Each structure stands twice: as C-alpha cells, then as structure tokens.
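Notes follow once the structure below has been shown.
The complex appears here without one of its protein chains, the remainder shown in place.
Let's turn to subunit A:
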C-alpha cells in the first residue's frame, strides 16, 4: 500500500499548497514555458514588449476593436448616439445580450485552456432549460427550477468528462455525440413544444434591475470574477494551464490529469446550467431548439479573446471581451437595420482575423520594431 510509504502518492503532493517543498508542478510548467518564450533575450522586458504582458496587450487590442465598433455605431446612427440616455441603455442591452453566451464562454475557456473542446454547450443549455421548465419542476418553484438547471448542467458535463478522461474518447467526438443526444433528450422531454415559464421570480431575473443595472449583468460579472479567481489565483487554475500546455509533463509532475479533465467538463456543464436559467428567464420559456449554435459563439469568443485552441493559454477577461465584441456587432447591425447574413459574414471575418493575428503574434511584431530600432 502506498499509504505506508514515506513519500506520499503523487496526486496527494499536488493537493498541498504551492509553498510546500515539493514545487507546484504547474509553476514549473509555466516557468518552463516562460524560458522557452522570452528567456532567450536574458533581460526583463517591460509589459508592452515582454512575454508576461502578452495577455494585457491582446486585451488592449480587443478594447481598441470595441472602441472602433462604438465609433462606427456613433457615426452611422448619430441620431441615436446623441441621446446619452439611449447610449447608457444601449450599453446595458449589449451587456445583457452578452450575458448568457458570456457565462457559457467562461466554462468553455477553462475547457479549451485545459486542452479540450466542448461542442455540447448549446445542447446542454437547451436540455437544462427544458428540464427546469417542465410542469413537474415548475411546481417546486424558482428554487427547484434553478437547482434542476444547475444539476442537469453539471451532470451532463460530468458525463462528458468521464467519457473523455476515462473512456478515452476524443473531446471533439464525445461532445459532438452529447450535442446530438442532449438535444434529442430535450425534444423528448418537451415533446417538441415550447415550454412557457410561469415563474415570476425566474422571469424577473431578465426584467429586473438593481441600482439601474440588470440582474443578468450582475450574474455575468459574478461568473467572470469567479472564473478569473479560479484561473489565476488557485491551484486548480494553475493545473488547468499545466494540463492543457503539456498533459504528459503535468502527469509526471503529479497532477491527476484525468480527474482534472473531468472537473473541467463538469465546470463547463455547470456554467451551461447557469446560462440555461438566464436564457429561460430572458425568453420566458424553453424549448429543445434554443441556444442554437451557442457552442460556436463561445468557441469563437474564446479564440478572439486569445485562448489558444491547442490549450495551455488563455484569459477570462479576453474571452469576456470577445463575447462583448460579438454582441456589439450584433447590436451595430440591428440598429442599422442590416441583415443577419451580412452580420454573419463580418463575424466570420473577425474570427479569421483574430486567428491570423494569433499566428503572427505581437512578440514578433515588437521584435521587428526592435530590429529596426523603432523601440528600445
């Protein structure tokens, strides 16, 4: 029995806090990456040219894109933008529009950083939404509905996780299968009907505000904040980066990669459960076809936010900005009365541009500037 041996089992060691003698494996992995990237220059670089500032620079770029979009809106509909009340109201509308996909994207960001992909998020939102609006569930009141949505989301996410980490299915296939199956189950439960939510508390989540800010925006903020802390300030977040960056190294360093992967999909499922409550509240109803193609919206938002599709890198703030950029585009097209087709083409273009920028990378650009003595 390993319990009697003086050296604890590897995954136990990983449970210890980071300052204990066995060095936190994720720290090592992250440090290793640092050496591989910026270490060659041998000096500490400032945030705009160093590797540590990569995320911050990228986010600044996204905020720049956002500003450009707002300026375009202000030029094309100057009649609306001249009214400050409308501008404030419109900002809240954009954030409300971003809230549901935003929550899904936080979970998706974790999964992608951890080296996976979750194609089933839209289907999980639909299943959780349908399940929590059945007549039987609505009898339990708002508490029962929220509990059902969260539990269904978490459970489906865990099934995904078990299939991927212990069943050794490729994430793409496992979650694709779940996409089809969960929508099928949702259609079965709802009997293909639109289920109306009569619960005033649930519907109120979308219509009520606190201090002038809609509840949906608070929920988004809370989930983003929790996601940021989890990713940047906890062992769980460090391990996620390590597992995604190099699973074999992470395993050798003592991380229980399988269990960790399982938890990542569970987390994504839980986020979908939260999103299901929000979307049900917004639409006052749920049906099997809802949250259509949310998986693509979430993946696209994470990627333009700088999350590496192969795992090991990504930020929550970047993903949030990605979602807000998409909902700002949707809003921009709506207020100008332009068609959805044109909007989809622009969105596609932006995704391609974002990935191209990822390949070029800011670092090589600053190196180019440095070579030409344009910067210090």
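To be clear about the criterion, a residue touches a chain if its C-beta (ideal position, glycine included) is under 8 Å from a C-beta of that chain, and two chains touch if they have at least 3 such contacts; residues count from 1.
Convention: contacts and distances are computed from a predicted model.
The chain absent from the displayed complex carries the UniProt protein name "Sugar ABC transporter substrate-binding protein", chosen from "Peptidase M48-like protein", "Sugar ABC transporter substrate-binding protein", "Glycosyltransferase involved in cell wall bisynthesis" or "Stage V sporulation protein AD". Within the full complex, the residue among A:105, A:120, A:165 or A:203 touching the omitted chain is A:203.
Among A:75, A:136 or A:211, only A:136 touches the chain left out of the display. From the set A:70, A:104, A:119 or A:152, the residue in touch with the chain omitted from the display is A:152, counting the whole complex. Interface note: of A:187, A:296 or A:309, the residue touching the hidden chain in the full complex is A:187. Subunit A residues in contact with the hidden partner, per the touch definition given at the top, are 3-4, 77, 80, 86, 89-90, 93, 96-97, 131-132, 134-137, 140, 144, 148, 151-152, 155, 183, 187, 189-196, 203, 206-207, 279, 282-292, 330-331, 333-337, 339-341.
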